[in-house]
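Have a look at this one before I ask anything.
As you look at this complex, bear in mind that one protein chain is not there, while each of the others sits in place.
For chain A:
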Amino acid sequence: MTIGSTPVKYRIKIDQDLCMLCERCIENCSYGVFRREGQKIVPDFRKCTACHRCIAMCPRDAITLEEKPNDYRSHPLWTREAREAIYNQANSGRIILSGMGNAKDYPVIFDRLVLDACQVTNPSIDPLREPMELRTYIGKKPRKIEINTVKEGDYELKTKIAPNLKLETPVMIGHMSYGAISLNAQLAMAKAVNKVGTFMGTGEGGLHKDLYPYQNNMIVQIASGRFGVDINYLERGAAIEIKIGQGAKPGIGGHLPGEKVAEDVSKTRMIPLHSDAISPAPHHDIYSIEDLAQLVRSLKEATEWKKPVFVKIAAVHNVAAIAAGIAKSSADAVVIDGFRGGTGAAPRVFRDHVGIPVEAAIAAVDDKLREQGIRNEVSIIASGGLRDSADVTKAIALGADAVYIGTAALIAMGCRVCGSCYRGLCPWGIATQRPELVSRINTDEAAQNVENLINGWTLELAELMGAAGINSIESLRGNRDRLRGYLLDEGIMEVLDVKMIGA
């Protein structure tokens, strides 16, 4: 006991005048913070993760939570986090795990980009009264099209168009696997994307049979562990995604602990009950772009060239060259996941320190593909910490075709970004497999929430486009003229290739 315990992070207060001893807090807190002692609810602050479940469920608004101020000696370098990480590792000798996205205070580039609007000379367009087109096709596009003239003014298409995903809004939901999140969470999102005409990813956890009715809106994922992958799985997906890397943990694989591998998860993933599901960092059949191309083509071959194949990589410093290689591997889309991407569980050191912001990655990839004259032949999907419709609009203006959201969709279902997903006790029923917690999600209600979120963002995107005098998403894509840098340094402005405010 050299080190002893560290100070508690959150303080929970119960207003005894308001509390009616209904014990809902006890019931709702899966971390076991509350207990009843006689006529009183007594909290054990130390266990609290600030997930807000108790607060949201208290019928009397009797619970308050506050972050406890730092009571270490203040120091600019040896922050509370730095010190506590050391205590933690001095005790455990292990890698420190964390959930959700990057928690470091890096400047957010999106917040230093502002959008533009029309005034006078160029009328803005009112999406309520004028058509506004957000339909987006994801997949390979021909460089040019060839036609036969049947007779004057009447043509026949000669070019064969490769299969594409047709999106009614450029917002999709990224891959979160069954195992990392609950089936109810997946089901709710599946219902939502089906309703709004967009897509979601299965993650690397296979496709549970309850999701079959929504398979036309699902993108199946293949990670290095190949969990749940067979021809039935491939054929069910609307598209196939090969996951090479993930923004929250570039360069490392995944690990789902055996205790989360309950019966249904084991069946869906096709692995033994309670065995650890480890997807290694590399795919052991991919060590070069040629190898990747082989996998892309064999997946296409297996599904009779009827499905687009995406390749997902984490945004890292040479992302542009890698993406160009991917584009040449016959892949139909490249997914770039920035360093703010969320995760169920990642070593903290990776989550907070590896990778680059997605804004810079989109710009660099879009530039590179243009330089090679192939930009329009492959789609770019951007993800990693998109928080609102402004982020989506900016990502598209920088060069993305569409985006994946992750954390935002979870927040729409209640997630409070407590960052404790890796513990499997998510009180909102999202990042857990415990049936009593999973059942907290009513899939219809949660689906409605996710649908509302995507619809809300889509309406705002349409308004932002209208303000810029643009009525089709094609004209926003890569339109960096519509962005201006505000308090960004020259180096970043150069990478983003945007002008300064006032210019």
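Operating definition for what follows: contacts are C-beta pairs under 8 Å (C-beta built on N, C-alpha and C of every residue); 3 or more make two chains touch, one makes a residue touch a chain; residues count from 1.
Convention: contacts and distances are computed from a predicted model.
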{"item": "UniProt protein name of the chain not shown, from \"Indolepyruvate ferredoxin oxidoreductase subunit beta\", \"RecA-superfamily ATPase, KaiC/GvpD/RAD55 family\", \"Glutamine amidotransferase type-2 domain-containing protein\" or \"Carbohydrate ABC transporter permease\"", "value": "\"Glutamine amidotransferase type-2 domain-containing protein\""}
{"item": "Hidden-chain contact residue, picked from the options A:37, A:105, A:156 or A:490", "value": "A:156"}
{"item": "Identified contact with the non-displayed chain, of A:230, A:263, A:481 or A:494", "value": "A:481"}
{"item": "For chain A, the residues touching the chain missing from this view", "value": "118, 121-123, 125, 130-131, 133, 135, 137, 141-147, 149, 153, 155-157, 159, 161, 164, 366, 370-371, 373, 375-376, 397, 468-472, 474-482"}
